[in-house]
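Okay, structure first, notes after.
What you see is the complex with one protein chain gone and the rest in place.
Now for chain A:
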């Protein structure tokens, strides 16, 4: 949509000033960011702030470069943490959505499981992490389990909310057409709940990453959590910050990936995607 608008303006006399506005805005944001980094660099270099607390940004970049491209050890650990987070996310979400579907379809089931779900929600689930490690040992599986446990709740509660809030008139309309329960579920309830289910999944993926790292803190030989602990305990703060930057990047990429999936699946919430689907539908129909 915005791309099309820009193209439209490209040939017009306002195009130059519109572009100048955008460039000006980007420049101001960049200037602010670079000033913060510069002040930080200066404060740390002149020992105004203890470099043990805030190492120089240039030192962080050097550490980052070293871990990624000189020693190259960060990739392996990132892979481990990413795998634990993704596996935890998939297991937690599948279990959460499956339970929510069962609870959404059967009021009896909903009544029976709701106290357990509430207990599970009010437990500080991180506190279970040492117990899970005691049960499952030292490999990646306890980290996956912790991630799954922590991220289970948003997909569960969002799916349940989405299914229970099905529009009463719409389901009456389906029943008046003689639709079966199965048809009502797949053609009405599930697509209707999709936007809120996706919101739950977006929350879950960040939580799964937290779960994996907490698991690694408690006991692990590999993963980003281990690197973080190792460097912090050695007071190598530049390397610790470098790990933090990498984890931020991983978290951001996971979130952006979920946003993309969301926009793909819930196309009816985006003007641009609706226009594209309209054209596709029109083409398919004209072919018949």
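Note that in this section a residue touches a chain if its C-beta (ideal position, glycine included) is under 8 Å from a C-beta of that chain, and two chains touch if they have at least 3 such contacts; residues count from 1.
We take it that contacts and distances are computed from a predicted model.
S.K.: From the list "5-oxoprolinase subunit PxpB", "Cytochrome oxidase subunit III", "ABC transporter ATP-binding protein" or "3-isopropylmalate dehydratase, large subunit", give the UniProt name belonging to the chain omitted from this structure.
M.R.: "ABC transporter ATP-binding protein"
S.K.: Among A:35, A:73, A:248 or A:278, choose the residue that contacts the chain missing from this document, as touch is defined above.
M.R.: Counting the whole complex, the residue in contact with the absent chain is A:278.
S.K.: Which candidate, A:50, A:107 or A:167, sits in contact with the chain we can't see?
M.R.: The single option touching the absent chain is A:167.
S.K.: Consider the whole complex, including the chain that is not shown, and state which of A:17, A:46, A:108 or A:176 touches that chain.
M.R.: From the options A:17, A:46, A:108 or A:176, the contact with the absent chain belongs to A:176.
S.K.: Contact with the hidden chain only, please: which chain A residues?
M.R.: Looking at chain A, the ones touching the missing chain are residues 167, 169-170, 172-179, 183, 187-188, 191-192, 194, 267-268, 274, 277-279, 281-282, 285, 288.
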